[in-house]
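One structure, as structure tokens, below. Some questions next.
This part shows chain A:
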Amino acid sequence: MTELSQSNILNWIVFLPLAGALLLFLLPGGSRAVLRWSALLVSTATFVVSLGLLCGFQTGEAGMQFVILKPWIESWGISYHVGIDGISLFLVLLTTFLSPVVVLSTWSAVKEKVKTFMILLLVLECGMLGAFVALDMVLFYLYWEVMLLPMYLLIGVWGHERRIYAAVKFILYTVAGSLLMLVGFIYLFWLGKQSLGYYTTDLLELYRVVVPYQAQFWLFLSFALAFAIKVPMFPFHTWLPDAHVEAPTAGSVILAAILLKMGTYGFIRFAMPLFPNASLAFTPLVMSLAVIGIIYGALVAMVQPDLKKLVAYSSVSHLGFVMLGLYSLTASGVVGGIYQMLNHGISTGALFLIVGLLYERRHTRLIDQFGGLSSRLPIFAFFFMIATLSSIGLPGLNGFVGEFLILLGTFGSAHPGYVYFAASGVILSAVYMLWMFRRVMFGPLENPENKNLTDLNLREILVMLPVTVMMFWMGLFPGAFLSRIEPSVQQFISQYHQKAAVAVQARAEEDRLAKTVEFSTLKEPAVSHE
Partner candidate 1 sequence: MEPAAVQYDFLRWIVLSPLISCCVIALLGRKLPRVVTGTLASASVGLSFVFGLLGFLQLKSLSGHGEGEAVFLADSLYRWISVGGLTADVAFMLDRLSAVMVLVVAGVSCIIHVYSMGYMAHDKSYWRYFSYLNLFVFFMLLLVSADNLVLMFVGWEGVGLCSYLLIGFWFEDMEKAYAGKKAFVVNRIGDFGFLLAILLIFWNLGTVSFGGIFAQAPRVLTAGSGLATAIALLLFLGATGKSAQLPLYVWLPDAMAGPTPVSALIHAATMVTAGVYMIVRLNVLYLLSPQAMAVVAAVGALTAIYAATIGLVQDDIKKVLAYSTISQLGYMFLAVGVGAFSAGIFHLMTHAFFKALLFLGAGSVIHAMSGKQDIQEMGGLKGKLPATYWTFLAATLAISGIPPLSGFFSKDEILWSAFSSPHGHWAFWLIGWLAAGLTAFYMFRLLFLTFFGTSRADEHTRQHIHESPSLMTVPLAILAVLAVVGGFVGMPEALGGANSFHHWLAPVLASENGTLNAEAAGHFPEAVEYLMIALSVVVGLCGIGAAWWVYINRPGTAEKMADSVPLGYGLLKNKYYVDEIYNIFIVQPVKLTSIYILWKLFDAGIIDGLVNLSGRTVRGLGRVAARLENGYTQAYAITFILGVALLLGALLW
Partner candidate 2 sequence: MISLHQLLLLSAVLFVIGIAGFITRRNIIIMFMSVELMLNAANLALISFANHSGSMDAQLIALFVMALAAAEVAVGLAIIITVFRNKQTVNVDELNILKW
């Protein structure tokens, strides 16, 4: 790995929110305005600092950049290793970009326990950023769990009626997955010791471990399950609608926009490159589940009476696209998958913000309570329309670029047949999104409770404007994004195939040995003790 930059900008980005959380901790809890402004300031500052990544990033460079590598617990080979490449660069930026937006969106939505809320948001941001930049398994696991608790509390404390059920469901699902991953990781750690001769938890070193076939199978399952729950892939998705519906707006936005990306990111960063053969063997299954998710999510979204549930199920559908792209293992598919992660973050984030704006005004999310809002709320209608179209994947907006590349990539993959099913998701997304839009925005304004709604105020416009601008920007000028993502993806794909080939060779060798040499000699790789 080339270390291009020795600067510790990543430390700044990850720990600035944490420092902000500490600062907020010291502030008096009564002055909400001060708390809100400080949280906004901290998250904006983080975003500004993170723009430095964009400036310093070497386009065309595939490896890790901005690397910081310090020994941490040396006897176990645990190090503080962070860095980003084209795959994680924009996910980090997405996180820092959305955090101020989310803070701003809570201005009037969160009135109780503002201090705790803001602290949790900032800790959450730190956890997410850390997970995206961590290149050490222990570090990653640490951040992975750090994300979990604030989210649990956000849902459980500031949520709606069935918040406790949703929060518990959320945490049980995710913890069940992450514990499996931990077990898998410990096994991998021992395998690494056998193969490399020393203990290490460094991801880049673990990439070099050629894991035996049989072990790959179980290890992949343990990792993939953890990430599949997070994505969430069909059929592990049922925590998502509940969590979304019960979470406060800010929680939903972060959950949809960033936390779900942890799952897909986990696949491309961990599950796939660490265990390529098992991953290859599971490809048809994963792609099938992805396609089922696309269609199933869309169909179920179509008939939801609750706005948030509708958007939540649409996430299941969109993330099906992402998984399909990642598993196509073609440059365009994987790049499209990563691009679609960003798109989904922006568009679905925006949709949740919009539902939040409606909820603040009417205290309901039921679609049939609305209708005809367009004439009453023209500015709101504009933002809602753009977000809807972006989610549908209208060309010219961001969603199209991702979806198109994914379909293109999948078609060029080893399993082109999935495209025909996935593309039908394109039709279905138009059905459910436009149906929802029509029922909420069009028609006569009949419900008397909707007659006095006020249009967006300046703060709310400021919340919606950045995401809307991003939708256009990412749709019209994807070049700046794609060119930075592609080299890392190319490297990912070539290493993936290389490593898979090595394992195949190793197995062939083993088979040959098994035929010629006595069976007993095969038992030799016993765990050697220090």
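Following the convention adopted for this analysis, a residue touches a chain if its C-beta (ideal position, glycine included) is under 8 Å from a C-beta of that chain, and two chains touch if they have at least 3 such contacts; residues count from 1.
Keep in mind how these were chosen: all candidates are chains of the complex that A comes from, given by their letters.
The structure displayed is predicted, hence computed values, not measured ones.
The candidate list 1 or 2 contains one chain touching chain A in this complex, and it is 1. Residue ranges on chain A touching candidate 1, taken from their complex, read 168-169, 172-173, 235, 237-239, 296, 299-300, 302-304, 330-332, 335-336, 372, 374-375, 389, 394-396, 400-401, 404-405, 407-409, 411-412, 416, 419-420, 423-424, 426-427, 430-431, 434-435, 438, 441-445, 476-479, 482-483, 486.
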